[in-house]
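The other protein chains are all here in position, but one chain of the complex has been omitted.
For chain A:
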Amino acid sequence: MNTVFSEEQRDCLQELINVAMGLASDKLARFLNTFVHLQVPAIELVNSTQIPAQFEAQYSSAEAAFVSQGFLGNGGVRGEAIVLYQLDNAHRISALLGYDTDSASELEMLTDISSILTTTFLNGLAEQIDNQLSYSAPRVLSSRQNNVTQALIDTACHWELALKVDISYQLIDHSFNCDMLLLIPGEAVLNIQQILDRIVEEY
């Protein structure tokens, strides 16, 4: 199974993601009633076994969170979106969403933020390829109690390829950084490659 992306496929994907990010930031800005600036996301296709090591340094502190949400579309597009962020970063955005910072609602806040970021972005991506996605409920796989790296190792081994998207949201007076990982199983990678090839042909 050839899961290596050609240069054309890669460029096409980067373009789709840029547009999806634009759509997402527009929606977020209207929803949060504040200006949202999104840097062009850096994307990287990585073998999923390399992922834990990549994130170990950045998220090894106990104050990181890791939320997973499954997505499923037509034509064999499926995978798992993972949002990783530092908790103090999350608290900045939680105030905008109207949450108290007490620990009782922390998990709820984490799942809400991740779900909003994931679904607005992926809906934007799906829109461009005439697809529609459904989502599973978001689930916190790791927070204060658990080790992010171990949780990543446990999750990553089920997937062949990961699309790593570094997202940095700048809101006025708030900056919010997170990493989004799209973990995609092998046969879904092939389906996505076919979709990308079709788009490339059309232009």
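The rule is short, and it goes like this: contacts are C-beta pairs under 8 Å (C-beta built on N, C-alpha and C of every residue); 3 or more make two chains touch, one makes a residue touch a chain; residues count from 1.
One rule holds in what follows: contacts and distances are computed from a predicted model.
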Looking at UniProt, which of "diguanylate cyclase", "Aspartyl/glutamyl-tRNA(Asn/Gln) amidotransferase subunit C", "ABC transporter permease" or "Spore germination protein KC" names the chain that isn't shown? "diguanylate cyclase"
Touching the absent chain in the whole complex: find that residue among A:E15, A:E63 or A:D112. A:D112
In the complete complex, the non-displayed chain touches which residues of chain A? 27-28, 30-31, 97-98, 105, 107-108, 111-112, 115-116, 119-120, 123, 135, 137-139
